[in-house]
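I'd like to ask you about the structure that follows.
Other chains dropped; remaining ones untouched in position.
Labels run A and B following the written order; every chain starts at residue 1.
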Amino acid sequence: MSIGVCYFPEHWPEERMEADVERMADAGLEYVRMGEFAWARMEPEPGTYDFEWLDRAVSLIGEYGMRAVLCTPTASPPKWLVDEHPGILQEEADGTTRHYGGRRHYCYNSEEYRRETRRITEKLAERYADNPTVAGWQTDNEYGCHGTLRCYCDDCAGAFRDWLREKYGDVDELNEKWGTEFWSQTLNSFAQVDPPRHTAADHHPSRLLDYDRFSSDSVVEYNRLQVEILREANDEWFVTHNFMSHDDLDAYDVAADLDFASWDSYPTGHVQVQREAVSNDELRAGNPDNLGLDHDLYRSAANAPFWVMEQQPGDINWPPYSPQPGEGAMRLWALYAVARGADVVSYFRWRRCRMGQEQYHSGLLDGDGTPDRGYRDAVDAASDLDELASVAGDDADGSSLSTPDADVALLHDYDNLWALDIEPMTPDFDYWRHVETYYAALRERSVHVDVVPPTAELAEYDAVVAPTLYLVTDELAETLTSYVEGGGELLVTMRSGVKDAYDKLHDAAQPGPLRSLVGADVEQHESVPDAMDGTVVYDGREFGCRVWNEWLSPAEEGAEVTGRYDGTMADGTPAIVRNAVGDGSVTYVGTWPDSDLAGAVVGDLLDRAGVETTDAFPAHVRVSRRGGLTWIANFGGDSMSVDAPADAEWALGGSTVGPYDVAVTDADPASLTPLSE
Amino acid sequence: MSIGVCYFPEHWPEERMEADVERMADAGLEYVRMGEFAWARMEPEPGTYDFEWLDRAVSLIGEYGMRAVLCTPTASPPKWLVDEHPGILQEEADGTTRHYGGRRHYCYNSEEYRRETRRITEKLAERYADNPTVAGWQTDNEYGCHGTLRCYCDDCAGAFRDWLREKYGDVDELNEKWGTEFWSQTLNSFAQVDPPRHTAADHHPSRLLDYDRFSSDSVVEYNRLQVEILREANDEWFVTHNFMSHDDLDAYDVAADLDFASWDSYPTGHVQVQREAVSNDELRAGNPDNLGLDHDLYRSAANAPFWVMEQQPGDINWPPYSPQPGEGAMRLWALYAVARGADVVSYFRWRRCRMGQEQYHSGLLDGDGTPDRGYRDAVDAASDLDELASVAGDDADGSSLSTPDADVALLHDYDNLWALDIEPMTPDFDYWRHVETYYAALRERSVHVDVVPPTAELAEYDAVVAPTLYLVTDELAETLTSYVEGGGELLVTMRSGVKDAYDKLHDAAQPGPLRSLVGADVEQHESVPDAMDGTVVYDGREFGCRVWNEWLSPAEEGAEVTGRYDGTMADGTPAIVRNAVGDGSVTYVGTWPDSDLAGAVVGDLLDRAGVETTDAFPAHVRVSRRGGLTWIANFGGDSMSVDAPADAEWALGGSTVGPYDVAVTDADPASLTPLSE
């Protein structure tokens, strides 16, 4: 539980270096990340290296009692390298070259670039292998950022053919699995496959899905190349990568090669880019569930405490709008990350940079070296964490400062994301927002959640929530059935069991392999615009539903109907069903519920599963459990109060939590009740 | 009057084939369309053919008493063909290749592709020339779909130069006709002309218009190549092509080579794509005039009963939203098509396809082979049509089951569409929607309409409605003048007589060659945004007008002013005039009227012309006449009632027509009155 910072010594006169490092230590920082994007400084000309500036920075960091995290500089090859190897540049689907001038200007499948990558990584690994100040490494930076995950160049064409050959063995197998009979798309050889370049009509979805998988796998392979070199040099180093929020890259696959996952958290930026309507409070501090879903995802991806490798330090340059964050928001974000399982929160960056593309990105220090708003928050966060570490105790599971084992798993994976991006079937469907609807329903009741892929081990969870489990194999259906039969409580939602692993429809009606588990079929589905927003009656109450409606048809002696559409064309048709199977039960929700309906259905699920919850907290207040303590984070602009036991001890704050503030108590979450505002 | 279906036997295991065919026959289907997109199955490798699967399907269809319609598979050449002849791919105006991966990936002007087309078409024609089950052919599929009507490749460049040489003979003639003096565009040779590729500033409109004509002509020529091969093989076969709604392809020109026109009717899709604001009722069933305009256009194009070659069977994959169609809507669409003159309505497709790009397109059967909502509607439609055929009698003109001769012609053509697309002059002008405004005004009074080009023979029509007759030659002016002098009633609207046949302004003031016929000049025109919507007083009543206002100036002893702008800048200025000429008269409407004003003006026109009408029906109810019967179609979600003579016999339903239902009676349309809801 500590605070770090991202530092670019190469951007400043060398004589300031020691003063800067000293000041970091004074501020209570413990980790300093460096080297990202510094290839041109490390190797100003081909084969001529200069690491002295970095040596000195690492050395000073050690002297001042901190540790260094180094980065491979591969996200920004210098111009001389691009001019020597112009073939490393990516291409758009329409053939346009993605030229030099920004960053991430390389193709993951370029053999030339992999060779260059190996060279610079080995050089760095070798140089710092014995340096005790270096704690570990970040590979590259934000793979796939700026839409660079998918490239359509000839190198990718060749690599895609190899990938398909490896996966399918025989082109007839590919024809069968994809279903190429449609529109005369049968292939006679792997050599006939190209990347899905610009066409007049739509591409085949199975081909697109495999291209998405191939593209993600290309990054996994490219990343592994770096990981192996670094591990070989010093096996005590940790190796991580800094993911970007809500990416199209399979974080589970990449994380399998890492010691832990880290990610770059920009709460007011992500919320604007990822959500449709954003409130003024969210513009000041972000949304705790939009943020928390990433915390929990990256924590779960490596099944280890994560790092926030870049923490928003104030106003930033890239979202549409950048209002000043709420007073204390930069501290709130750090403490909330720790509450969700972060071990280190590293602000980006030490000092606002006075040149280049990110001049409008604040730092802990302003461009003139004076402390900015984020600096004060970072100092506070560091001191709060010190304090909390001293009182944090053992969890139920005995480990110190750990997050508790989650009672609930939220199933999520990238194959579903990609397949639904290929065929959203309405402009209003968004996989991430659908997942967030259920994540919020769990978190408003203060439930601790793991965000894991459907292949995860589920037996330990009391309940499993699976929003839009789109691609379902027989094997997965069996896993889920065993889980429920063994007493698990499962929630599955609309658009589940639609496709097989190759993005083809199942032979059976939707939910395909899940039919007998769910105990109902989907008779019809429809997408509806806002003007057709509807109503569902559940538990005698009316709720809203929208975007996608499925008309359910329970099997004989199958599921019980617990929710029905009300009014309009589907009046009285089942919308939500529950099926008792073995010692557990499965609920299927055939529409996109409003947050109240999601809350009601999830609440009932948790009751049946015996998961301990709180009353529902307002959407801007979230309660977490870590280190034997209960953390209450208020992302709103007004104070909020909880009713707590009289003997509750407050390690931070008290029962009234100020705007953008955090309180920490030893009281159990279930003993807390939100007081109405 | 029968029902058919589109069937893709190649998508399913061969052992299901007979069961499927038997079930089609049981459902009352009479035609089965096949072969579309099956090139890769027909010719898996260059020169290696496999037609056995198709032979067997045709044979079974015959055995079960149905007939087959076959398609040439040229809309989707296999990848091996593209790899052998990469030059067949089209190019965007910016030079980007339209790659393989979807469909329609070929250039109409590629000599290589024409050679390949000839080869496969001859092979097919030869194989089935003597097969009595094969009733006829569909050429290719939906020419121009996905924006593929216009291509900008070098093959097209060469063909365009030849087309211009053929049309103009001498480049000086082209310079004169286009008016190339403007902006130094004078050409010294045909070789200097390129396709209108990407430029910074606008292209010359005359060049664009000729490119649009050339592009359409290229398709006509390409299609004729197929038609001739098929006719040569068996001259009893019909040959048709399945147009797509509201296309940029000149349907009259293509239809001239066909036995009849067919089109692919997707009411809830087209209405979303073609209209701005769509009601919930329209999302459930489409709009009867948006739909009817196409029925009447394609019927008129070949002057023959048409086919709906693909009829929407339920929810579909390509519009923004796909709500479930209203209960019975799939039957409504079939009966309404027949009422407007269709002989066969063929649902697309037999069974939802489980692979490829159209998995979200429903079929009569669901993906698991169970009947979907469309199946039930198709069975009903087939049985209704059987029933109606038995009571349908002779029309006034003596032919059985024919549509009556139309009293009114609606003039429409593609040159006007293209020229106005090139110079719309306001984002709010849309040629099709302007035509629809008048089509609706005719149809709400239950008038039977032919939709024909201005070159059609007009003498037989009591009235002619010509919305935005933009390009007008002296010859056309004379034709129209003769028509009116001979007693015809003509309605001409805003933006008429503006340009000559080469898209140049006339020497004379607008309406150019129509000035003396109209008896008025257009003094000024203006485009106005919604905030400037205006008012016209006509016949003492106030109506709305919008988008485009012309200030009319009647000639001395010319037209009578029948409508004036009211309020704002043009207060009191003539907006509508009528001119008596010989035994008839011509009305000119100088603005875009709201539907009430269009109704009033058209109503007066029909009165003068002595055309028998009904009272105005609500916008979702339409009355048609066919086979001596009167068909009332209700596209609304509520029942509607008509007041009918006591002795009316009801061949289908009765005087109260349920939602999405059709009633058929022997009563004359004029004897029916809509009862207010």
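Please note the rule applied: a residue touches a chain if its C-beta (ideal position, glycine included) is under 8 Å from a C-beta of that chain, and two chains touch if they have at least 3 such contacts.
Bear in mind that the values here come from a model prediction, so they are computed numbers and not experimental data.
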| item | value |
| --- | --- |
| Complete complex - number of sequence copies, 2 represented | 3 |
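By definition in this document, only the chains that are shown with their structure count from here on.
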| item | value |
| --- | --- |
| Interchain centroid distance [CA atoms averaged], chain A/chain B, Å | 49 |
| Chain B residues touching chain A - in the complex, by the definition given at the top | 10-11, 37-41, 44-45, 73, 76-80, 83, 90, 92, 96-105, 145-148, 280, 283-284, 315, 317, 320-324, 326-327, 352-360, 366-368, 370, 373 |
| Interface residues, chain A side, partner chain B - complex | 94-95, 178-188, 192, 194, 196-207, 423, 425-427, 504-509, 524-529, 531-532, 551, 569-570 |
